[in-house]
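All protein chains but one are shown in place.
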Amino acid sequence: MTASPSFYAASSLSAALDALAERGPQGAPLAGGTWIMRAPIRHEPLKPAYVGLDGVPELGRIEETDGILSIGAGVTHARLAEAVAGRPELRVLAEAAGRSANPAIRRAATVGGNLCTTDFAAADLVPALLCLDAEVEIASRGGTERLPLAAFLSLRHSLEPGRLLTRVFVPRSGAVSAHARLPLRKAGDYPTAIVSLSVTRDTAGRIAQARVAVGSVETVARRWTRLEAALVGTPLCGEQAHRAATELADEFAGRDGVEAPGWYRVSVLPVLVRRAVIALH
Amino acid sequence: MSVDAVMEFRRRDAGDKLTGRTRYTIDRGAPGMLHAAVLRAQVASGRLAKLDTSKAAALPGVRAIATAADAPGRVGIGIADHSLFVVDRVRYVGEPLAAVAADTPEQAQAALEAIKVEIAPLPAILIMQDALAPGAPLIHPEWEDYKILLEGGARAGNVAWEATAVRGDVDAAFARPDVRIVESTFRVGRQNHMAFEPRAAVARYEEGRFHIETSTQVPWTVRNATAGFLGVPASQVRVTVPPVGGAFGLKFDVAIEPFAALLAKLSGRAVRLVNSREEEMLTCLFRENAEIRIRSAVTPAGEIAGREAVVLMDCGAYGGEQIFLTTMTAHTLGGNYRVGASRLVSRAVYTNTAPNGAFRACNGVYNTFALERHTDEIAAALGMDPLEFRRRNVLGDGDLGATGQKFEAEVLRPMLERMEALRAAAPPRRQDDERLYGRATTVGTWFVFTGPSAATVNMNADGSATLVTSGVEIGSGSMMQGLPQIVAATLGIQPEDVMVRQADTDAAGYDVGVGGGRQTVSLGAASLQAAQEVRGKLLAVAAQMLDALPDDLVMQNGRIEIAGPNGAGFSIAEVAAQAQALVGPVAGTGASTRKGVPSMPGCAVGHFIDALDIPVFAVHDCEVAVDPETGHVEVLAYRVVQDVGRALNRSAIGGQIQGGVVQGLGYALHEEVSIDADGRIRQNGFETYRVPLAADVVPVEVELYEGAPSLGPFGIKGAGEVPILNVGASVACAVANATGARVQELPLTPPRVLALLLGRQPELDFPHISPRWDDNLLRPHDQPT
Partner (left out) sequence: MPIEMTVNGEARRSAADPMTPLIDVLRDEFHLTGAKPVCREGFCGACTVLVDGEPLVACLTPAALVEGREIRTVEGLSAGGRLNPLQTRLVEHDAVQCGMCFPGMVVTLTHFLAQTPRPSRDQVRAALTGNACRCTGYERIVAAALDVAGV
C-alpha cells in the first residue's frame, strides 16, 4: 500500500514556494481541493505531498491599482463574484464565478485551481478571463514572471514543479462584457459550451473592439479571433453576431463527452454569441 | 362496523431524519467489525482462466476471501441463471469475482489488488440487435441446463424469456378493408435509481445462522436468495432492515448481502459491505433499455380494430426482474384502450451488460411512452384531436384487456374529464419568446403487485399497539402513515399510539416486499385483519366488563363505550389490561394474498400474472416549451389526475406524486445511461448522471380520483409507484406537438432534441424486429411446450 500523502500548510507565499521547490515533482499545491479530492473518481493517484495554500494571505487578496484589477489565485469563486458584482465591464467575470458548479463548490474552488486544472475543459473562469485579456503571474523561488493567460494555457500542462500561479491581472478597459453558458439542466451543470464576450464601442455605438472567448467546446478555451474581426464595425446586434458566428463556427472541433457530443457544442455557439451580445444591452 | 382510516397524520420519523439521528444501514456497524470489498471483472465477456487469492490472503489485516467455490447455488426469477460469483464465464463489466474482508477498508482494497486474475477475452454482445442476430454467440451457452422456476416462458439462446398475449383474430382485423395501419417504433435508454443510500449490508454469523442488516425493499427475497446462493436452508438466514435511504425498485432484489454473509461466516466477525457510488453506477439494476415496434389497424371513426407489438427488453447479463416484467407488457402496452384484437410479444434479451432490474412502474413507463406516442400518431393519421381519440377509446366498464381480463367501471373516461376541467381552468403558459410551445394529455394503466403479506398486532396493556410486519420504511408513506392509520382506526386509538416494528424475518411472516404499490394495500389488508381480530377480542372483554353485547359497543377515541349518549365505558388501556389479566396479552394476526382475477384462457402465455387484481389508472397533462436552437425542453406546467381508489392520507399521496413526477421528468429529459465500446457504463456518478434539481421542476397540480373499484382494504390502491408512469409519455407527446418532430426516443436531452430538429437523427430502424409479428416468436403462441 502507498503511504498517505503528506500535507504542509504554508503560511506565507515564500514558505509555499520553498515547500513546492523542495518537494519537486512529488508535490503539488492544494487550495480549495475540489478537483484534487475527486481523484478517486478519476482513478488517479494522489501526489505524495501537498502544499496547502489556504493560509497564504497574499493569495487571498483582491486589489485594484492603476486600472488593473489583481486577483489572488486563492480567491474563491464566491468571493470573486461578490467582489466584482455590479460592474458592467466585469460582468463576464461575475457571472462566470457566480454561476459555476454550485454554491458550496463556489465557496471552496479558487481562481488558481480553475486556471491550473488542465483536464477541466468546462471551466467558466478561463474563457471569462480570456475575453478580459487577463495576465497571470507565475512565481517560483527564483522570482516571478507575468504572461498572458492564453500563453499560460498552452504551457500549463508542462509547468515545472515549484512554479505557482499566484495572481491574475485584469486590465480595466471601459468595455462591457457578458458570459453566456449553456448547462444541460436549467438548474445548473458544467456548461456544454461557453461564450465570453467583452466589447468597446465607438461614439456611433458600433463595436470598436471585441474579444470573444469560447470555453468547453474544445479541450482548452480559446479566443475566437475570426469572429472578433467580423464583429468590429458592426452595431451591437444579436442577430448580426449570430449570423457571423454561424458562418465561422466550423473552425471549432467540438469535443465528445459523456454529457454531449462535439457537434452539439459547436451547434450552439451562434446562439450563445447572440445571447451574450443581447446581454450587453 | 366501518371505521374511518382517512387522516392527515404526519410522519413520526421526520424529526430524526431532519436532525441527522436516523441510522440507515450505512450508518451502522459493530465493534470489531470487518470491512468488505468486492473484486469485479473489468471486461464484458471472457473466460476466467485464473483466480489466485493466495497472495492477497497473506496480506496484513485480511481475514477472509470468498470465491465461487463458497457459493455453489444459482438463483433467479423464472429461471435460476445467476450465480453469486463468476464461475468460469464473465458476462459483464463489474461482475463479482471474489470478495474480501479485512480490518480496514484500505486493507480490503489492497487485498483486491493482490488477487491475480486472468480472463481470456470473448466477443462481447452489447446490444440486443447483436444478441438476436442469426448465429450470435451465446451469452449463456448452458441456458438449457438452468433450473426452471416457472413454466411457460419460451426460451432459446440469447432470449432469456418470451411472453405472449394474444386475443382475437388480429390478422382479420388488419385485413379489414376499412382500416388504416399505423406503425411506430420507439427506443428508450436505461434509468438509474440514484438512491442516495447505496446498497449496503452488515452481516454476522451467530449461533449457526446468518443475520444480515441490509438496505433492501425485500427482506424475504434477500433471506431466500442468500440461502440459495450459499446452498444453506433459508431458515438459517435472518434479515432485518433499518430505515432505507431511497430504493425506487433498486433494492427489490438480492444485492450484496450474500457477500457480507459469506465473509461473516468465514471470518467469524461482523462484516460491513457498502457499495461505492461507482459500483452503484456500474452495477445498478437499471430500468432496462428497450425497443418497441407497435402497429395498429384503426377505422376512420377511430375504432382500434387490431393491434400488434414487439417489445424487446434488455435484461443485461442475467434474466432477473426482466423475466417477470415481460408479463407487464400485456397490461401496459395492452392497456389504456379498448382494442378489437391484439397480439403482443415481450422478449427479455441477454446482453453482456450489467443486469437490469426493477424501477418504479418498471416497463410500464416506456410502454406507456410508446403507446401514447403511437396513439398520437394514430390520431394525427386520422386527423382526429388526440383528446377526442382518447375519450372514445379509453378502457371502460366491461372492456377487455389484452389477456381477456374484463375491466370494471368507467374510470379513465371520468378521469379524462377531470383533466379537461383542470386544463380549462388555467390558460396555456406562454412567454413572449421564440420557443416552440406544446402540450399533451396522456393516459396510463398500471397495477398493484398484490401477493402474500402477513401482519401481527400486539395490543399493549397501556392502550398502545405494536404492528409487526416485514414491511420496510423506504420513505413512502406506508410504514409511517398508512399502516398505523389503518390499525389506529380499527382499534379506536391514535395513530401516534401504534408502533410499527422494523422488518425482521424472524419476527414477522413472509412478505413479497415493499414495491409495486403494494405496501399499504397488501400489508394494509393483513394489518387490518390483524387489528380486527384484536378489536373483536377487546370488544368481547369489554362487553363482559360492561355487561353488554359487543355489538352495542363503540370503540373510538381510546375508549370502548356503550353506544349512545353518556354510554358507560372504559378506556381501551383498561380493557386491554383486564384482558391481559384474564386471558393473557391480546394479539391478532392477519394475512393477505393475490385474489386471482380471471383472464381469458389461452390468451396469456409465459406470464407471471395473467390479469390485474387491482388496476390503477393515471391521466397526466404536460405543457412544455422547446428551444429550437439548443434543444432545451422546459416543463412549464404539470397536472396529474390519479386513480387512488380511496386516499387514506392526501398529503402523503401528494408527496409521492410530486416526487414520482419529478423522477419521471428526469427520465424524460435528463437522465441518460450510455455504454462504451468495452461494455462499461459511462456515467459514473452525480456529475455525469443528471437527476433533476430544484430549479428544474414545477409544482405538480394534483387531483386524486376516488371511487374506482378496488380489492384493497378501505378501497385503496397503491399511490406511490404510479406517479412516474406517464411522465415520459406526456413530455414526449408534448415535445412532438410543440415541434412537429417524430419523437421516438427518451430521454429528450438537449443534444437529442436538437438532433431531431436539425434532421440529424435518422428514423429508428430495427432490422432485428421482423415486420411479420409471428416471425419474432421462438414458438407459436398457441403451441406452448
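Note that the chains are named A and B in the order they appear, and that numbering of residues resets to 1 at the start of each chain.
Here is the rule we use: a residue touches a chain if its C-beta (ideal position, glycine included) is under 8 Å from a C-beta of that chain, and two chains touch if they have at least 3 such contacts.
These figures come from a predicted structure and were not determined experimentally.
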item: Option from B:179, B:652 or B:757 whose C-beta touches the chain left out; value: B:652
item: From B:101, B:202, B:541 or B:661, residue that would touch the chain that is not displayed; value: B:661
item: Residue, one of B:476, B:505 or B:520, that touches the chain absent here; value: B:476
item: Positions on chain B contacted by the hidden chain, ascending; value: 10-11, 13-24, 26-27, 193-197, 243-248, 276-277, 474-476, 651-652, 654-655, 658-663, 685-687, 691-695, 697, 699-700
item: Touch list for chain A against the chain that is not drawn; value: 4-7, 9, 30, 33-34, 37-38, 40-41, 46, 50, 52, 54, 101-105, 107-108, 187-188
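Operating definition for what follows: only the chains that are shown with their structure count from here on.
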item: Rounded Å distance between chain A and chain B, as computed from the means of their C-alpha atoms; value: 44
item: Chain B - residues contacting chain A, complex; value: 106-107, 110, 277-278, 629-632, 634, 670, 674, 682-685, 687-688, 690, 692-696, 749-751, 754-755, 758, 760
item: Residues on chain A engaged by chain B in the complex (per definition of touch); value: 1, 41, 182, 184-190, 192, 258-261, 263-264, 267-268, 270-271
